[in-house]
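Apart from one protein chain that is not included, each protein chain of the complex appears where it belongs.
Moving on, here comes chain A:
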Amino acid sequence: MKQLLEKHFGKAWMVLVFAFLYTPLLFMMLFSFNSTRQDANFTGFSLRWYDALTRDTKIVEGFWLSLKVAAVTGVLSAVLGTFAAFVLVRYRRFLGRTIFSGMVNAPLVMPEVVIGLSLLLLMVGVQNLFGWPERGMLTIILGHTLLGMAYGMVVIQSRLLEMNRSIEEAAMDLGARPMQVFFLVTLPNIAQAILAAFLLSFTLSFDDVVISEFLSGPGVSTLPQVIFGYARRGINPTIYAAATLLIVTVTIVIVGYSIWVARQTRKREREIAAATRAELVALSAR
């Protein structure tokens, strides 16, 4: 009885929460194909909002800008995140370690409004002193990277913490120099986490409104900024079309990525099993 109740209640609850999570997505996908500008009635199938999407220069330009910003942010965040994670996990003692760890982690909990505001003040100050940089793509990238680096660091840090250090020590015992150890042993081991950090900061950047709103200049708008501007005015099915394309793309990327990760894990397990078997054979032959 107890188990029965738990089982049914559990299933029902999961279905309800998933319905809650997916209703807005399904709603947008359905209404992106609506033939009229209706909030609730599906009046017929049409691709007119997709057509409108390709003609909307603000959205198209915003998309390309967001893509560029997110790509650069992703790379910078993955590199800086790797550095920061390495410092926090491997260098236990150095001057100002507490400040360092505080500075890496703080952007995770700082309200985005505060991050955006303080970076804007810095950019304005620097611009007053040197006449450079204009607020625009560069300043947005710098702001996004501050956040992306913190998230990337967390992902890479957890992988570094669970990594088996004895293989690095083995490499060093065999005479590898620190740089060789890093590039030939450590890096391949944490590569998956670095890729995850890249994807995470890419998404964060591609999705961010607040920091972009503070750091973009006149005439420079990322895709979320354009959408935010439209969204405040009212309902526009063109945005649903953009959302549908995004949802489909993200689903393909995420499902593809997780299949790839699952395959890699299985491959590695097989290799370890094969190596263990070979060792056993060698031992028994002795």
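In this text, a contact is a pair of C-beta atoms (placed from the backbone, for glycine too) under 8 Å apart; a residue touches a chain by one contact, two chains touch by 3 or more; residues count from 1.
Note that contacts and distances are computed from a predicted model.
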Listed names "Hydrogenase", "Probable tRNA sulfurtransferase", "Cbb3-type cytochrome c oxidase subunit" or "Putrescine ABC transporter permease PotH", matching UniProt entry of the absent chain: "Putrescine ABC transporter permease PotH"
Quick one: say which of A:Leu117, A:Leu138 or A:Leu195 touches the chain that got left out. A:Leu117
Which of A:Ile59, A:Leu80, A:Ala171 or A:Ala193 touches the missing chain? It is A:Leu80
Contacts of chain A with the absent chain, listed as residue ranges: 2, 6, 9-11, 13-14, 17-18, 20-25, 27-28, 31, 38-41, 80, 83-84, 86-89, 91, 93-94, 96, 100-101, 103-104, 106-107, 109-114, 117-122, 125, 142, 145-146, 149, 157-158, 161, 178-179, 203, 206-207, 209-210, 213, 224, 227-228, 231-232, 235, 239-240, 242-243, 246-247, 250-251, 254-255, 258, 262
